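For this view, one protein chain was removed and the others were kept in their places.
Then we have chain A:
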């Protein structure tokens, strides 16, 4: 059986969302994959998962995103998901300086557990809380340059720069992957999964129902 048209993709990119608890990782993910924001969201336990297929540099890319729990106790569980990830979105909260201070610790986590050439993007979330801002854009920008990360500020609530953040990291991953396959003459990287038979059930409907839109 062939894959359904909307399930066709050229590349499958695995990306992890990491960062301190409560910085808005899950809402960045739901904004990106379902265009939803949940004011009453629960803490993430272990890992959660979502995907979205989109156009990147003229190619169809399926982004497979693993959203991880922020609390330190879960690192032993969540770090297992870093393996095979091509990108990491490292999120802090622009209103909470400690979440920015902890970014270095998260970078160390990635260096210890993720692939060496993983693409990392630093994200300062919650820019909608203007009057509460406690981390200056310049400070984060400077830090990102020093560490060789790309950087963007977002508001998952107001849907500002969320699309751009994901587009940017996926493009970067694409450039690296396509360069690699050119040089090695391999047509596709290992993370591309093809030929799987899909029977699509009601899972997407269910996913929608569980959000706070109903309450």
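By definition in this document, contacts are C-beta pairs under 8 Å (C-beta built on N, C-alpha and C of every residue); 3 or more make two chains touch, one makes a residue touch a chain; residues count from 1.
Everything below uses one rule, namely that contacts and distances are computed from a predicted model.
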Looking at UniProt, which of "Elongator complex protein 6", "TBC1 domain family member 15", "GTPase-activating protein gyp1" or "Proteasome subunit beta" names the chain we cannot see?
"GTPase-activating protein gyp1"
Touch criterion as defined above, residue of A:48, A:128 or A:172 at the omitted chain
A:48
Had the left-out chain been drawn, it would touch chain A at residues 21-22, 40-43, 45-51, 64, 69, 71, 73-74, 76-77, 80, 98, 196-204, 206-207, 209-210, 212, 215
